[in-house]
Each structure stands twice: as structure tokens, then as C-alpha cells.
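Only a portion of the chains appears, each positioned as in the full assembly.
By letter and in written order, the chains are A and B; residue numbering begins at 1 in each of them.
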Amino acid sequence: MKYVRKINYYETDRMGITHHSNYIRYIEEARCNFMDKMKLPYSKVESEGFMIPVLSVTCDYKYSTTFDDEITIDTKIAKNNGVRIEFEYIITKADGSLVAKLTSSHCFTDKNLRPINLKKVKKDWFELIEKYRINDSKENI
Amino acid sequence: MKYVRKINYYETDRMGITHHSNYIRYIEEARCNFMDKMKLPYSKVESEGFMIPVLSVTCDYKYSTTFDDEITIDTKIAKNNGVRIEFEYIITKADGSLVAKLTSSHCFTDKNLRPINLKKVKKDWFELIEKYRINDSKENI
């Protein structure tokens, strides 16, 4: 699932490039966009009393970007077992050059941040996510 | 009431200076520090079911700062009538040069963001704030 956005001026630092911390924010945007496309927007997840907090992130920076650059974030669901979900992200510039590779892992929780098993609590959501996980894998074959 | 902090690298932009939006965040830090010193920390305000959202801010930028600069924010309570509270902030660099002048106005609300009158609901808090408003004025005579 592809998500496109431009780098804002306030996201650059005095090295002249996008501050590296912002990529962690960009993948949150891409993840939310992915969920919108799945018809399971994150605002709906929250309004039904659930949350998907972040357990870990990794980021490998390959090439810098700066103000006005357009980046594309390609997001895939790497794993999903109802308890944990993992995403992979590849960020490229408009000319196709690789900017960064990221991963994030999350758990499903209730509104008090207590872990839940989506298979038991929201089976239809689990199956929807599975559908998108498998389809995205096929896309790559 | 003075609050001192250093400019972080991630707060600069590619103009080589502190991004102007950050000053709005710095005065929030200074305001919270002021409330800590008053023994009315903002976390206590919230834990008792109240909030003090921002109604307006103004900022005049006089001189830029950048990474590693130490700034001092001098905060005063300009007005307080139990319904609204206004703060004034003067930011200077370590060498005394003027960086920016800001103001912020706020109302007192319950946890659902409905306005309240502090004089009626939390008279002791109102009087505490009044004490600091008047003392700070004296300090300048």
C-alpha cells in the first residue's frame, strides 16, 4: 500500500536535511492510511475501545531527503497473529532512490493498554488484517 | 519566574536557526515550570478533573537562536479573573539579548472542555494564582 507525502520545512534541521526522527512519524501516517484503505480506520479502532501501541521500531537510513522532496512510503503487514502485528516500510524518493527501510511491531490492547487477542475479541478485524497481509505478499511474487 | 533551557538540535531547521514554532512549545514548558513553583503542578490540575486550554497566543521574534544556545524564559501572570488567565513571556539569550516576546491566554475548564469559574469551583487555586500574579508585578517595581 503506497502513501505519498512531501517533506515540510519544519521537518528539516540545520544539517539541511529531514531530521531523522520524523521518519518514525511518517510511518505512522502511512500505517493510518493503510488502515483507512482497509476500511478499519484507526479512529474507529479507538472509538470501539481498542488501541495498537508500538512495541518496537527500527530504521535504516540510506539517503537523506529535504524540504519539498516527495517521498513514497510502501507499507506491508509482515506478521499478524492476533496478539502482535508487524509492519515493514520502504521509503523512496520521486526518482526511485531508496531513502529508508523501517519496521514497527505492535500489540492489540484495550483502552487501559492491557493486551488482548484479536482472534478472540474481534475476529472480523483479525481476518480483515489477514486478507491484507496475504494480498500484499502476493503482490510481490 | 525564570526558566532556563537549551535549544536541541532537532528544534533547528535548514535556515540554521530554531524553528519559530518551537517557541510556542517552550512557553508551555515555562508555564508548567511556573505552576510547579506555585505548588499547583499542571498534572495535579488534570488529576483533579480540570484543564487550562489555550485560547490565543502571540509571538514577536526579535533575534534568532540555534542549537546549543541557552535561553531564559521569564514568565509573568498578566491577568487572572477566575475565568481567563493571561501570561506574558520574555525570552533572552545568555548574553542578555532579547529573543522573543510572547503572550498566551487560557480559560479554565472541566475535563470535557466546558468553561468553569475558578472563583466558584476552586477558590484556593484562584487565590494562589492571584498571589503569584501580584508578587510578580511587585518584583518589577
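Things to note:
By our rule, contacts are C-beta pairs under 8 Å (C-beta built on N, C-alpha and C of every residue); 3 or more make two chains touch, one makes a residue touch a chain.
Please read these numbers as outputs of a predicted model, since none were measured by experiment.
A single sequence accounts for all chains of the complex, and while 2 copies are shown, the assembly in the file contains 4.
As a working rule, only the chains that are shown with their structure count from here on.
In terms of their C-alpha centroids, the spacing between chain A and chain B amounts to 35 Å. Those residues of chain A lying in contact with chain B across their complex are 9-10, 12-17, 19, 21, 66-67.
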